[in-house]
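Pasting a structure below so you can have a look.
With one protein chain removed, the remaining protein chains of the complex are shown where they sit.
Coming up: chain A.
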Amino acid sequence: MENINAKYVSQKISKTRWCPVSYSSLQQPEVFATGSWDNEDNKVSIWSIGNHNNSGLEDGFEGDPQILCEHKHGGDVLDLQFLDQERMVSASSTGAVTIFRYHPNTHTISVLQHWARAHSYPCDNAPCTALVCSSPEIVTVGEDGRIVVFRADQEGAVRVIGEMRTRMLPPHKESSLKLSVVFVRECRQQHNSRGDLPKDHGGFDGDRAPLHCVDRHPNQQHIVATGGQDGMLCVWDVRQGGTPISLMEAHSAEMWEVRFHPTNPDHLFTCSEDGSLLHWETASHSEMPSFLQGGRNSSVISHGALTPAGGNRPLSSAWLCGDSGKGCLETTHMLPSQTMSVNSLDIIGQCLVCGTDGEAIFVNRHVPV
């Protein structure tokens, strides 16, 4: 916790994303993008926390984020994703989807492509609530209840899927070939957009609270974590739909983002409206099944809902151990004190960045994973 500094940036941050680093070079990420909301002029900005060789930049603390460039953005930034190392896509509250290109040499941002009314009502603007990219395709969902697929190099929409009538959740990337989209509201259905029509893969009866965020385990694609309006963290096994494997009281208010660590998926991060950012760690790593290890003190109430069906408990999916008696989860607060709502977080390697409604960005470069 000593390694985390607040940087006040005069804009409420709705999304923060690390710029992807190439996996071959094992470096830590140095550049991140932020999107603002609730301003009269919203902006998409690029920041750097690396050691600066340029003499032109002010030297603050080591690791203090310095702004490299920014670009104005019409409407609130409701979602932001990187397509590749130089291009990022933003979803706006005006219903527009924009691709920006960041030029690292000149430190400027330019607009590559702009779809102004990707989502709209007949007489109004419909905010585009979330998007997911799998280069070169971009899938967006909006409050008008439609899923639209764009290609980065084409002008118009490639495909518009269905008139879904419920509010949409951030879609989630499954693999480069198919994109699966998960819907929100009191039920969940998974739609596979391989064909033209979405196929119903079965519904989940769930808790009645609306969901705000979802993330899929990077290696074991059947494990999904969700967070919703009541602040409960639920872990589901998609193969055995119906009820969540475990339900944990994580936060006292809406949970805005949940993220598995991309390379070390025993770690999970959640951030919420109540101003806290939690780091969840499961106790596995060893060959021993987790139920044989000594129980660790769990600081969280875990309502074990189901034991996984089938005889053998898979060894490495510690997320599926729902029994509170085994105590396989440990939680830590990552922010020094209660701040205003933490809207977004991103984690790569050991670097965590998050943005809050208190107009502050927190960067932690030494997350213990």
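One rule holds in what follows: a contact is a pair of C-beta atoms (placed from the backbone, for glycine too) under 8 Å apart; a residue touches a chain by one contact, two chains touch by 3 or more; residues count from 1.
FYI, contacts and distances are computed from a predicted model.
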Undepicted complex member, UniProt protein name, chosen from "Ras-related GTP-binding protein", "Dehydrogenase E1 component domain-containing protein", "Tryptophan--tRNA ligase, cytoplasmic" or "Nuclear pore complex protein Nup85":
"Nuclear pore complex protein Nup85"
Given that one chain is not shown, which residue among A:20, A:74, A:104 or A:210 touches it?
A:210
For the chain not shown, which residue from A:78, A:118, A:141 or A:351 touches it across the whole complex?
A:78
Residues of chain A (touch criterion as defined above) contacting the omitted chain
8-12, 14, 37-40, 76, 78, 93, 121-124, 126-127, 129, 143-145, 165-167, 183, 185-187, 189, 203, 205-206, 208, 210, 229, 253-254, 273, 337-341, 357-360
